[in-house]
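To start, I am sharing the structure in question, which I have written as structure tokens.
With one protein chain held back, the other chains of the complex are shown just where they sit.
Right after this comes chain A.
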């Protein structure tokens, strides 16, 4: 396919991710940091984010099935996830984390469990979107862009 068309497909997809709130301004900060010295910076940091998030989601799942939930522990994990999602611009994940932390503070089990479901959902959505984005970018590069 023509490299210009591929580039357009990539740009349009990226724009849609911003419009739909999957990514926020912070993702642009990430893009601005990428340069000739670190040409894969965005990909590397996002990959770290995926690994870190999956670890945190596992820890959260474990913590939430305990007979007596340790809300401080849950909050600590959510805090970490909020930090990393915020750093890379995963806006919707970050927003769920904020609600999640409020429920932790209230020791609201129902609320926490609901947020857990939401976070898993938002995370898998943004992961899928970002993987698509990187795939489109690779196509541009392979076509000589």
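Operating definition for what follows: a contact is a pair of C-beta atoms (placed from the backbone, for glycine too) under 8 Å apart; a residue touches a chain by one contact, two chains touch by 3 or more; residues count from 1.
The rule is simple: contacts and distances are computed from a predicted model.
Choosing from "Iron permease FTR1", "Rab-like protein 3", "Response regulatory domain-containing protein" or "NAD(P)-binding domain-containing protein", the protein name stored in UniProt for the chain missing from the display reads "Response regulatory domain-containing protein". Which of A:11, A:38 or A:117 touches the hidden chain is settled by the complete complex: it is A:38.
Interface note for the absent chain: among A:15, A:29, A:107 or A:138, the touching residue is A:29. Although one chain is not drawn, its touching partners on chain A can still be listed: residues 26, 29-30, 32-33, 35, 37-38, 41, 44-45, 48-49, 52, 76, 79-80, 82-84, 86-88.
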